[in-house]
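Omission of a single protein chain aside, the complex is shown with its protein chains in their original locations.
Coming up: chain A.
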Amino acid sequence: MSIKRLLILQIHHLFSEYLKDASKKMKSGLLFVTLANPCSGEGAIYLFDMCLQQLFEIKVFKEKYHSWFINQSVQSEGHLHFATPMDPLFLVLHYLIKADKEGKFQPLEQVVVDDIFPDCILLLKLPELEKLLRHVTEDKEINSKKFYKYSKEKTLRWLEKKVNQTTAALKSNKINVSARVQSAAYFSADQVSSDKEEDYIRYAHGLISDYIPKELSDDLAKHLKLPEPPALLPNPASKKIKLSDEPVEAKEDYTKFNTKDLKTEKKNSKMTAAQKALAKVDKSGMKSIASFFGVKNKKKI
């Protein structure tokens, strides 16, 4: 019998709430749903906590040639899933930008609609959303009903703040950001001190770009006055990463998300840079949780 086990690292406070309250009557409200990834528009898995009304993103660490021993069993793929809190505004922004083509103020229920990912309506249940919308929209109130319109200027200012706080986190977590250091993974962590401010900003920009569409990412680069990236040396680190995206495995694993994933695979170079930047958390892993969830089809015997 082949049972797939999923190893999940989860921000503790979320689950501990449940552990605390498990004895009490508590509505079970943790659910994984597929929503549109705001960068690619393709399906990705998110975790909703309907009780605490929070949104979590699922990312997967995967590297070729790893397996788990879990107690008295073996789990073939050495994957590690992470559930981390997600700013819902990134997901809503995807719809606001789409709706902006109509160029008018609209109520949110008309903006956040999706035939392919109908669970996006769960986003509207998040309590702080209305407050967050001020960062990226102009709004009007008519008969105590709110109408929203995407504002690129406000969005860029919001994203700039995101870049700034991410830059600060990169520094405090001592993450290697310079292209040169990245390209030679065997350099010691001491190199960090020599990183330039610009490298941090570029790196943070890359991380944020994983959550916004390509055009907005380009606009953000201009807004931040980021110079064109210097030509990268052919770099062994990125080569390694490419090697780990094994096409054979992809075909087998992603049955359901196949066509889409292949598209996502050909991400713009910024994605790849961000991917590297992410201290090698494999972004393409998004698909793998999907494949896990689709495991029924793969089950042997």
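Here is the rule we go by: contacts are C-beta pairs under 8 Å (C-beta built on N, C-alpha and C of every residue); 3 or more make two chains touch, one makes a residue touch a chain; residues count from 1.
In this text, contacts and distances are computed from a predicted model.
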Exercise. Name the absent chain by its UniProt protein name; which of "tRNA (adenine(58)-N(1))-methyltransferase non-catalytic subunit TRM6", "N(6)-L-threonylcarbamoyladenine synthase", "Ribonuclease H2 subunit C" or "2-oxoisovalerate dehydrogenase subunit alpha" is it?
Worked result: "Ribonuclease H2 subunit C"
For this session: Quick one: say which of A:100, A:119, A:198 or A:218 touches the chain that got left out.
Result: A:119
Problem set entry | Contacting the left-out chain in the complete assembly, out of A:64, A:140 or A:196 | A:64
Problem set entry | Contact partner of the left-out chain, one of A:94, A:162, A:202 or A:223 | A:162
Seminar exercise, completed: Logged for chain A, residues touching the omitted partner chain are 1-13, 15-16, 18-19, 22, 25-34, 43, 47, 50, 57, 59, 61, 63-78, 80, 82, 84-87, 116-119, 132, 134-135, 157-158, 161-162, 165-166, 168-170, 173, 175, 185-186, 189, 207-208, 211, 256, 278-282, 290, 292-297
